[in-house]
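A single protein chain has been removed from this complex, and every other one stays in its place.
We call the chains A and B, going by the order they appear; numbering starts again at 1 in every chain.
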Amino acid sequence: MTSARPVHFTVNGAAATVTVEPRTTLADALRNELRLTGTHLGCEHGVCGACTVIVDGAAVRGCLVLAAQAEGREITTVEGLGSAAHLSALQLAFRKHHALQCGFCTAGILTTAHALLTEEPHADEDRIREVISGNLCRCTGYLPIIAAIMEARIAYRDVQCEAAQ
Amino acid sequence: MKPAPFTRHVPRTVDEVVSALAEFAPLDGRILAGGQSLVPIMAFRMARPAHLIDINEVEGLDRLAVDGDYLSIGARVRHGAFHKPVIDGPLGKLLAFVVSHIAHYPIRMRGTFCGSLAHADPASEWCLVAATLDASLVVKSVRGERIVPVTDFLEGIMSTSLAEDEFLAEARLPLLPDDTKFGFYEFSRRAGDFAMSAALVTYRLVDGVIADAHVGIGGAEDRARRILEAEDVLNGNAPSPDLFVAAGEAAANAIEPLEDIQTTAEYRCDLVRAVTRRALERSLL
Partner (left out) sequence: MTVHTKGSGTTWVGRSIRRLEDPALVTGRGRFTADMPATHWVRFVRSSVAAGTIENITAPERAGIVTAKDLAKLKPIRPMLSKFNYVAVGQPILADGVVRFTGESIAAVYAPSKDQAEDIADQVEVEISEGAPLIDAMDALAEGAPLVHADTKHNVIVEGRIATPGFEDVWKTAHKVLHVEARSHRQNATPMETRAGHAAYDGSTGRVTLTCTTQMPHLTRTAVCDILGIPESDLRVVAPDVGGGFGQKMSLAPEYVLLVWLARKLRSSVAWTEDRRENLIASFHSRDQHVQLEGAFDKSGKLLALRGDIVANIGAYSCFPTTCGVEPLMALAELPGPYDVRAYDCRSRGVMTNTCPMAPYRGVSRPVITFVLERLMDKAAAAFGIEPTELRRRNLIDKFPYTSATGLVFDDGSYKETMEMAIKAIDLDAFRKRQKIARDAGRYLGIGFATFSERTGYGSPAFAARGMEITPGFETVYLTIDPSGFVEARIGSSPHGQGLRTSLAQIIADEIGIDPEFIKVVHGDTDRSPYGWGTFASRSLVLSGGASLLAAQKIRAKLLKMASHFLEAAPEDITLQSGSAHVIGTDRSVTIASMARAAYHQTHIFKGEIEPGLTETGTYDPSGTFSNACHVAIVEVDIETGRVEMEKFLVVEDAGLIINPMIADGQVHGGVAQGIGNALLEEIIYDETGNILTSTLADFLPPTTHEIPEIELHHVETLTGNSITKAKGLGEGGAIGAPAAVISAINDALSPFGISIDEMPATPQRIRAALRSSGKLPSNGKLA
């Protein structure tokens, strides 16, 4: 195919360019072109939520957005949330509450929760449950995931306070 | 599960959209809005458009505003815009309540109101809203603009009256009087799944009796529509448990139920009876 064109965007704070066909999804571009393989593909039809990434602050399905549509956007993937040496509050809470087992769905849940709590740091349990209902996890039974996100809310409130000051 | 190749066009204005449609629709071109229904179908290669006219960069189509007596919803307005009431009054509340039943949060951050209507899935919540509230749809092409009542727009399963070169540029929902009561109830296997039946009701209470009842049913027939038989039961009567039961019965009797391997006509009617009554019950909460 010769229809590949360059697309420019920001990923986890750094400028990136990928040269992809129009049909290439954002998830595939992140994984295959930028080797950001933390974003996983669980169904490629928008149901499982494993590929969820944050585009301009909104959690979206990486498999249902074309890479070309990301031109000029700011993208955050799981790799941008924290590092193994410096886990974010959300990641620490996931570890503390055993909110992951195989770890395959985890990236999409972390990005969804991060986008939600950034927007709604006071989200209650019902709201968290409703939002995370779009992420399938086959290992944990979800309860520890909800508990971890509930616990991490406080860190997002602190961020909001700092921003306000 | 990767889409077949296509060419993507990125118009910046509505004029560019309609001229691109005029040129590429005959060459198997389609509009790409939020893509939350189209892209999965393309991933399964059940749709293989040769051209996609991506309207996500078109100026003006993200307009969401009140124009006189209706709410205007542009083709780029995403479901997530309705998470919080977009206007004061019952319509804003109604849309905020319904939106939480549409698929899941990340889908709502991307999918569009007008895209749902154009996709015309019988189970679409927005199709039900449009049908129940008598929406008008603004349809554009190089040939000009026409305003289509929703009853003429939705034609069947994934089928609308849009001509090949037309696109849905705007949906207009009539504002609801401040004293409008509404209720919505949806039945699906899991939260976020396609509705197996859903009901949306609106009405006003005038001197203690129901007036101007709208009873819409979605997910049960080939398209969402108002069920006049149920409305007739309600209009002129005071709300009561018996009245709501009777309205549910009328709705169940009025529909031509969709059947599938797991869902018999009888079961679909059971669901319509239940969701109608429950939507009415919720209208009083």
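We adopt the following convention: a residue touches a chain if its C-beta (ideal position, glycine included) is under 8 Å from a C-beta of that chain, and two chains touch if they have at least 3 such contacts.
Model, not experiment: these values are computed from the prediction.
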Of A:V47, A:L64 or A:A115, the one touching the omitted chain in the full complex: A:V47
Residue touching the undisplayed chain, where the options are B:P90, B:G192 or B:P239: B:G192
Interface residues of subunit B (partner: the chain not displayed): 1-2, 4-5, 44-45, 187, 189-194, 241-242, 245, 248-249, 252, 261-264, 266-267, 270-271, 273-274, 277
Touching residues on subunit A - with respect to the absent chain: 1, 21, 23-24, 31-32, 36-45, 47-48, 50, 77-79, 81-84, 87, 91, 94-96, 98, 100-107, 110, 129-130, 132-146
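Just so we're on the same page, only the chains that are shown with their structure count from here on.
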Distance from subunit B to subunit A - Cα centre to Cα centre, in angstrom: 29
In the complex with subunit B, residue positions of subunit A that touch it: 1, 3, 21-23, 25, 28, 44-46, 49, 52, 58-61, 63-66, 68-69, 112, 116, 130-131, 133-135
Interfacial residue positions of subunit B with respect to subunit A in the complex: 1-8, 35-36, 39-40, 42-44, 52, 54, 56, 80, 100, 103-107, 109-110, 190-192
